[in-house]
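Scroll down for the structure; my scribbles are underneath it.
All protein chains but one are shown in place.
Naming follows writing order (A and B), and every chain is counted from residue 1.
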Amino acid sequence: MNKNNNKRPHYLNPYFGGVLLGLLVIATFYITGRGLGASGAVKSTVVETVETLAPQHAESSPYYSKYIPKDTSPMNNWLVFESFGVLLGGLLSGVIYGRVKKFRVEHGAHTTSAKRLVFAVLGGVLFGFGSQFGRGCTSGAALVGSASFSFGGVIVLISIFGTGYAVAYFFRKLWI
Amino acid sequence: MGPLIPNDIITGDWNFVIAILIGIAFGFILEASGFSSSRNLAGVFYGYNFVVLRVFFTAVIVAMVGLLYFDYFGWLDLSKIFILPTFLSPMILGGVIMGVGFVMGGFCPGTSFTGIAIGKTDALFFAIGLFLGIFIFGEAYPYFANFYNSGNMGNVTLTDVTGIAAPWFALGFTVIALAAFWVTAEIEKKVRKNMKEYKF
Partner (left out) sequence: MNRNYLFLTLLMLVLAIGTFFIKKDDVYKNQIKPETLLQVITQPSRYVTTDQVAKRIIEKDPTLELIDVRLPGDFDKFTLPDAINVPLKDIFTDKGQDNLGIEDLNVVFFSNDDIIADQAWVIATRLGYKNMYVMKGGLNCWIETIINPTMPPETASEIEFEQFRFRKAASLYFTGGSTTQPVSVTKAKVKVRRKKKEKAASGGC
């Protein structure tokens, strides 16, 4: 391992990163009174797509119609702009630490790229589906929800990580 | 004084500029902490990399304790911030589904965005999956609309539910998190000895 020392990716000290993230959560509450989020932006994108392709279907759907604002596009949403910022911020950090490269797949030693991609999509489907029931994902519900003492936030937090540990064994081939 | 926008100290026009700036900070912190790599993230479930636990729980306890101090100094009125509403059973189910998705996909929505930013195809596929998942949910919504809206407890806090004051939760989370940091550091050392091919 020492041999590879110079190739080790350079990351922030995790506790320092955590303090920064915690302060960012406070700052976000201080400025906007609300929290960070990510899955909400994908939801807006879904609603926008459905509305563009099948406006009548979107209007009549009891779910999409809740998220179609009257006088503006579903994409004209705080979380969409914030998530766009997340992309920029990730890019900025990637450039600074030299991690931006052409598209590649990262996978565990005992699996293939194709398999990794299939499971990435499946995981994404489940995560997207579950985030609707959970009223948010790890950032919006678990992190910000718990930090603001929301009962539901803590429920989602415990539920995500508890399940993660419970099922980790069955997917170990993907990662170790 | 705060929150600034709901109190009209900053006008709503700035809302989207601020959204992008906050997003940039969020994305930067996630990427710089190593959250753009699915192997780093999944490591928390296999004991070889606890970066998720460290960053996540440090953030939670700093924010919890910090919000209480902000409220005390009058900088932030905690009664005016958004409290995530609680829908008990749908949220438990949602968390379970997301937990499985997390282990399978190796990302969560926010981290997949940073993964895309630095060129991870798996992150891109995960985000496509997210899109599909929400689309499927939207299409199938009428079948479980009742369940989706069940167990609504409103925008309740831990204190509302249990009657225990917020500082107890802040202290409880802090103690658990700090203990977990020390314990997992030891676990990580042991597990890593057996893994050679993974660059940390």
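What we mean here is this: a contact is a pair of C-beta atoms (placed from the backbone, for glycine too) under 8 Å apart; a residue touches a chain by one contact, two chains touch by 3 or more.
All values reported here derive from a predicted model rather than from experimental measurement.
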Item to complete: Specify the residue from the set B:I10, B:A166 or B:V191 that touches the hidden chain.
Response: B:A166
Worksheet, complete the sentence: Cross-chain touch to the chain not pictured, restricted to B:I81, B:I97 or B:I116, is B:I81
Response to the item:
Of the candidates A:G17, A:G136 or A:G164, the residue in contact with the absent chain is A:G136
Discussion item. Looking at the full complex, which residue from B:I20, B:I61 or B:I92 touches the chain that isn't shown here?
Written reply: B:I61
Worksheet, complete the sentence: Where A:L79, A:V105 or A:L174 are the choices, the one touching the absent chain is A:L79
Item to complete: Provide the residue numbers of chain B that touch the chain removed from this figure.
Response: 3, 5-6, 61-62, 65, 68-69, 72, 79-84, 155, 165-167, 170-171, 174-175, 178, 181-182
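Assume only the chains that are shown with their structure count from here on.
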Worksheet item: Using CA atom averages as chain centres, what separation in Å is found between chain A and chain B?
Response: 8
Worksheet, complete the sentence: Interface with chain B, chain A side, in the complex: residues 1, 4, 7-9, 11-12, 14-15, 17-39, 41-43, 45-47, 49-50, 61-64, 78-79, 81-94, 96-97, 99-109, 116-117, 119-168, 171-172, 174-176
